[in-house]
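All protein chains but one are shown in place.
Take a look at subunit A:
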Amino acid sequence: MRISIDPSLCQGHGRCYDLAPDLFGEDGEGYATLLVPGGEVPAGEEDDARLAADNCPEAAVLVYEETVAGDGVVGEAAP
């Protein structure tokens, strides 16, 4: 699973870093930042990532649920 923040949508509500503090942080103005390299969600923290996305009023938190396609290529499903 991979996460990202759309900076054009984020307004600094901070729901993501309240609910998933291991994945998201705040910058000096309160906007969300990613704490995990490349947005890769560590195993076991997928629910936190989904919770953050489900509570963002601006829909600025994007979660890509990775799915393994038939040919073995890892694809991405948008939220």
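The rule is short, and it goes like this: contacts are C-beta pairs under 8 Å (C-beta built on N, C-alpha and C of every residue); 3 or more make two chains touch, one makes a residue touch a chain; residues count from 1.
Keep in mind that, in the parts below, contacts and distances are computed from a predicted model.
Only one of "Na(+)-translocating NADH-quinone reductase subunit B", "Protein glxC", "Doubled CXXCH motif (Paired_CXXCH_1)" or "Cytochrome P450" fits the UniProt record of the hidden chain, and that name is "Cytochrome P450". With the whole complex as reference, residues 11-14, 17-18, 26, 28-30, 51, 54-59 of subunit A touch the missing chain.
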